[in-house]
Every structure is written in C-alpha cells, then in structure tokens.
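Mind looking over this structure? Questions follow.
A single protein chain has been removed from this complex, and every other one stays in its place.
What follows is chain A.
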C-alpha cells in the first residue's frame, strides 16, 4: 500500500531454521513485540527497513500533491484544515523514519536512497491534483485506503513500527473525514461542482485500488512477511474491504464509481469489481507515471536547497557548545 512492492528476504521452513530463528518465530507467534536491540534474522531487519522506509517516503512525498492546493484553497478555513493535514503527513514521515533508524539505517542513507530512486514511494502520489475536488478525493480515497492498511499494522511484530502506526492511526481519521466533507460540499453544490467531484473520483478510483499492491497471485513476497507479522493481510483482502466500504459512500454522494462491472455479490457478501490496469501500475512504479519526475525533483531540490540551512544550524550548535565549555573552563 504505502509500501506496495516490498521484496521480502528469505523464506525458510521450520526444518531449515536455526534454533535462534525458531525461537524468534515462536516469539512472533506468541504476539510478543520485537524491540530494536534484540536479536532478529537479517532478512527480517532488511525487509522492515525497506517497508518502513517506503512507508516514510510515501508520507513525505504525499505532501506534494496536496501542498499544491494550499495557496488556492477556497476559504481560509479550508486552507487551515489542509495545512494541518499536510503537516500531519510530515509528522507521519518523521515517526516512520525514526522507527526505521532503530534498525541501524541512518536518516541520510534513507533519504539518499529515495533521491537516487533506489527506494520507492507509493504509486498514488505520482498522479496530478488538477482541481479542488481532488483534495476531497485524496482525503476520502487515498487516506481511506491508507487507513485500511494501517489499522491492522498497529499489531505488527516490530515494536517501534507498531507504536508509530498507533500514533498515525489516531490522526488519520481526520484526514479521511475532511476529504469526504469536501466531497459532500461539492456534490451539494452547482452542477459544475458536482461534475468536478465526479471527475476527481473517475481519476482517483483505479490509482486508489492500486495502492494495495499487485493481485495476490502476483504478489511473491507476501508469505514470509505475513509469517513475520510485518504484513497483516493480503493485498486482495484489503482491496476488497476498501471497495466494500467505499461504494456506499460514493452512492451517498450521488457519484458513480467508474466501473461498469461493479456489482454486489450476495454469495461472497462483497462487491465484484474490475481490477486496475496493472501495466499502468508497474509503469508508474518504474518511474514512468504522470508526475514521477516532478515529485522526485521537488524532493531533491528541497534537500539540496536546504543544505546551507542544515549546515548553518549545526555550525551554530557547535559554536554555542564550544562557548559554553570555554565559559565553564574560565569559571573553574
């Protein structure tokens, strides 16, 4: 989802495991949390760095499509709300970077991997936000899909990741609700405003479905991650839940989900729906979506333009602590 294609390391049967690995798996099966300095298989550590890092990058890059509308929000109240929402996403990124750093990777290494394209972020943020209604669709659908994935991750086996997820989940429901609130206003407005809302749903529906990652039959890394409890549900399970939750919300708005094959299936107790175009998904992940270059460019520029400022504060801190030490010395 926010981590869509996380390559998982190693996948061993119990017979192939060392005694240490067996003891570790048993702890996870007993729902014990694993904490930073404790022994863990190298594959667990590496997979988690990838997943948490990708998740953190998504929160940070995810500020860009919404930041695009802060200066053009229709009212002062909407502007304040959007600012608060985008600021929350910065916080989410920071909680997650810190969780990843407890696994022995540095912040600079993570950022370097993002900037060089070695690490990914969610495909969803490579789509443009063209109208104000997109702020509604993003909050409603994108944060809605994120919540679907993050709620079960509160129970993940790695302590710092689980605690970051708990904080994040507390803050997310405001995000989804402010988005739906925008959609309600637009849908109760002029025909043009309602058409904008419909257009936003049309453009974000399939990209939102892609957030859960490839179909289970093509998702090679799930089994080991699920055994380690760093992935709690399969991609298709979560996608189905998301569709079942979202369709009635679209109906309430009087909007049409852009899927002619969408149909309630009484037998399975859920909707049948069309899969997104997976070739588009893989193209976006590979860097060829509508906004990949713009998003990554904005991140790299912010990092490079901020270098003098980061260095300046460090130099100031070093001088201040040197002065304090000299003053202590003189007093002795």
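Quick note on the criterion: a contact is a pair of C-beta atoms (placed from the backbone, for glycine too) under 8 Å apart; a residue touches a chain by one contact, two chains touch by 3 or more; residues count from 1.
Keep in mind that, in the parts below, contacts and distances are computed from a predicted model.
Matching "SDR family oxidoreductase", "Probable chemoreceptor glutamine deamidase CheD", "FAD-binding molybdopterin dehydrogenase" or "1,2-phenylacetyl-CoA epoxidase, subunit B" against the UniProt entry of the left-out chain gives the name "1,2-phenylacetyl-CoA epoxidase, subunit B". Here the missing chain is touched by one residue of A:72, A:107 or A:155, and it is A:107.
Although one chain is hidden here, its contacts on chain A can still be listed: residues 35, 37-39, 84, 87-88, 91, 94-95, 98, 101, 106-108, 163-164, 167, 171, 307, 310-311, 313-317, 320-321.
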